[in-house]
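Only one protein chain is missing; all other protein chains are in place.
Letters A, B and C mark the chains in the order given here, with residues in each chain numbered from 1 onward.
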């Protein structure tokens, strides 16, 4: 199983206090955490938006089983062809775990089909992440509730399609709620969105958060070769009804 | 369109402060509110658990299009045959709107298939009901959020099946969240669960709450005769494939 | 309630046998059928792809409650800005009913987030449309099964997201099945996809098919003003948690 962690890597390079919080970059912190939790069967690589082809060239993508995605400010600067290539690979079966403001990325909105707009407040809310589907594999071993002492608020109404399975709902001290952990399938690819994780807060150093992301990666691993099982082509044979 | 409002009618008869809050009984308050909001096309009747056959005899049920249900303490005392009859009519197409602790009734749990257990606290929480599906007819005209100053807390994990459509999520001042408005279909019947409404609080006098319940009744009205469209019988003909 | 019926209007203009089948164009046949079934409260207009702005300019769209869509060969020639404008209006609450090969349109695929590819055979299959959710308003009054003597085959796997509600499944004489009637919400807009209707077959003259489309239009009517209820903007106030 080969995991690729993508990060916009903008805040870490431009703002010292964020570099201090994430000296390895958010991608580095996530890669280390996944390596530890998924064990030696997982081969973990990283990609950042400032790399050629955003680190998401065909060579990189072709071997990836699950892509973990963090992005925020530079959505508009993502190259459309690269987004299209990533999207095609998701539809063909690659797993995708989208974090926090990645909700607004071209990749995620184009897979959801809705705006993914939401209420937000750049304050300092307490966030409690409640598991609403305790038997789901992505909730395994996650504290009930998972307490995040400081995070940005993302609130309903959140323009998400009805999830296939809703796993987490967040409470914010300011009075809002959010469907914060939701499962989808698009094409043959399994997609999980998880909202905690503002760059201003050390959320990804937190054990329960790492547990959710590691669970989600395992859940999203494709069950066969990543080749689209959908064919928009003629099916003249009809042997199956003979 | 004929609406039947069922109420356990226990608290109102045994505790003066609740009778004072609901002098007409919860059923009477709901019936009056629905009458006002649904207009003359709606014929509204009431039933209480202390009546013969709990007010839910065949004559009463046979003409009912949507049943609104409130119950709490006396679930165990509901007659099984009556519950079975009501359940059969829901499966045949009658709409059902279940309120608050009706979640634990034999009728609702037998239609959901799960325990419908949930966390609760008999305190004095502030509840904010957020609309998460703003285009849904049950959310039409409902304040965003709908603020309920005092209510009992029901919290996740709430043992509900994944809803067909999730319309509301509640925030509680004590730190909990709840899927508080959820749509289901069972058989041909459309079912809506709405959680606000403890007897200790004047919730059903509130305009936004009445609006939700009236919307839900309209949404749940059967679209044809209430006769089960499912046939567990032999289908030998096969003319349709000829 | 104002309904707009959009048609690519290509086959009718270029192939005599199709003009003969649909002398008013598919849009004209659908408009007439909807007018008859929805009654005087429905104001029905038509738009065709060969008109300026494809007949979908702001003036036309701004008053539309539900858009009915048929397209097939000229998807690539649809103007992107027009598609974007229609899509924004759906997300803001306008209803959308997409027919047959409209599944492959830029509009529909961009709202679904998947390829909407499917198996197909341009032959002469018998299609039986089975209602799997008999209590759903879109199934009201529809024959069980709805028999379509001749139609193009569209078959699974059909790259659709998991529907919010699945209403119809089709059987084809050649051995295939299809999720042929499926409900979605994107933004505040309600979307229904219905697969029967190849231009080679007189499907839209058939009563049961017209019934489904009229039901779907009624179901998709927005319940309030068509203005996006989602705000991707700051929510600093927090008065609701005070």
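Please note the rule applied: contacts are C-beta pairs under 8 Å (C-beta built on N, C-alpha and C of every residue); 3 or more make two chains touch, one makes a residue touch a chain.
Treat the numbers as computed from the prediction; the structure is a model and nothing was measured.
S.K.: So there's a chain missing from this view; which of the remaining chains does it actually touch?
M.R.: Visible chains that the missing one touches: A, B, C.
S.K.: Determine which one of A:25, A:93 or A:181 touches the chain that has been left out.
M.R.: Of the listed residues, the one touching the omitted chain is A:93.
S.K.: Which one touches the absent chain: C:30, C:78, C:128 or C:212?
M.R.: In the complete complex, the chain left out is touched by residue C:128.
S.K.: Can you name the residues of chain C that touch the chain not displayed here?
M.R.: Considering the whole complex, chain C reaches the absent chain at 128, 130-134, 144-145, 155-158, 162, 165-166, 169-172, 175-177, 179.
S.K.: Going by the touch rule given at the top, which residues of chain B touch the chain that is not shown?
M.R.: That gives, for chain B, the contact residues 91, 104, 110-115, 117-123, 153, 155, 157-159, 161-162, 164, 173-176, 184-187, 228-236, 238, 240-242.
S.K.: May I ask you to list the residues on chain A that touch the chain which is not drawn?
M.R.: Residues of chain A in touch with the missing chain: 93, 126, 128, 131, 133-137, 139-141, 144-145, 147, 164-165, 171, 173, 185, 187-190, 222-224, 229-230, 240-241.
The rule is simple: only the chains that are shown with their structure count from here on.
S.K.: Please flag the chain sitting at the greatest distance from chain B, going by CA centroids.
M.R.: Measuring from the centre of chain B, the most distant chain centre belongs to A.
S.K.: Counting only C-beta pairs in contact, which chains form the busiest pair?
M.R.: Per chain pair, the contact count peaks at A-C.
S.K.: Between chain A and chain C, what distance separates the C-alpha centroids? Give it in angstrom.
M.R.: Centre-to-centre distance between chain A and chain C: 31 Å.
S.K.: With chain centres defined as C-alpha means, what is the inter-centre distance between chain A and chain B in Å?
M.R.: Those two chain centres are 37 Å apart.
S.K.: Provide the list of chain B residues touching at least two other chains, using ranges where the numbers run on.
M.R.: 128, 131, 133-134, 144-145, 165, 171
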